[in-house]
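Rather than the whole complex, this shows some of its chains in their spots.
Just so it is clear, A and B label the chains in written order, and each chain counts residues from 1 on its own.
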C-alpha cells in the first residue's frame, strides 16, 4: 500500500542509503505487512527537475500514495508527518539536501496484490499476512 | 483518461509484450474512446525498487489514475479489479513475476485533451470521439 516515489538528484543516495531509507520507511508502517511498503527511487538530472522555475540539483521530492489505511484525525496526520520527516532527516536534511513530500489517500477497494484483494484492516487474514510477510488466499 | 504507470524490472517485457499488454489494457475500457487509455512503462533497476525494505528484481508495480469514469458500487469495483488482474496475468503472473496495482479516481472536470474538455459520459460528442478515435470540438 504505501507507495513512495522518490525523485532525487543523481548520486544523492548510495545503495546503502537506499536500503536504509527503504527499511526506515517500512518501519514507519509497523501495523502493516512489510511487503505492503513500496519505494521507487528515480534519479532526475537538474535539467529535468525544476522548482519555482529554477533547475535544482539538491532537491528531493517525494510523492506518496496511501491505500491500506486512512488517517482520520488532524492529530494523527500531524503525528505521521512528523514521523515521516524524522525518518527522512538522516538521509536528506543531514546531507544538506532540500526536500518536500505530499501524501494522497486512495481507495482501499481499488487495490490488488498478486491477484488478491488485501484483507480488511486488523482482520485475522491481515494478521497472517503480517506474520508470513506475503499475500495468501483467505475466506471473506 | 485511465493512465497506467507500470514500474517493472529491466527486460521484463519485450516490445511485443508492451504492445500486447497496452492493447489488452485498452480493451478493458471498451466504452471509452481508445485514445483515452495511456500506458507508460518505466524500467526500474533492483537498487531503485524496494518492497518491505528489500530490493526486488521480479516485481511489477502499477499506479493507475481513472478520470473519465468512477466506479460507483462495490460490485462494479470488484468486477473491475478481477478483469484487470485477468488482463495482467499472461504478461506478469504467467512469467513468474509478482505484481501489485492500485487505482485512484481523480476529478473529471480537471482534465484536458488537445485543449478540449472531454465530453460528458455517453454524450453524442463522446460517441463521435469513440467512432473517430480522436478528440474534436463539440457544442456544449
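Simple rule for what comes next: a residue touches a chain if its C-beta (ideal position, glycine included) is under 8 Å from a C-beta of that chain, and two chains touch if they have at least 3 such contacts.
What you see is a predicted model; the values in this text were computed from it and never measured.
Engineer: Tell me how many copies the full complex contains, given that 2 of them appear here.
Structural biologist: 3
Keep this in mind: only the chains that are shown with their structure count from here on.
Engineer: Measure off the straight-line distance from the CA centroid of subunit A to the CA centroid of subunit B, and report it in whole Å.
Structural biologist: Each chain's C-alpha centroid was found; their separation is 22 Å.
Engineer: Quick check: in the complex, which residue numbers of subunit A touch subunit B?
Structural biologist: These residues of subunit A touch subunit B: 1, 3, 15, 18-19, 22-23, 25-27, 33-43, 65, 67, 104, 106-107, 109-115, 117, 133.
Engineer: Which part of subunit B faces subunit A closely enough to touch in the complex?
Structural biologist: Residue list for subunit B touching subunit A: 7, 44, 47-53, 55, 61, 63, 71, 74, 77-78, 80-81, 84-85, 89, 93, 98-105.
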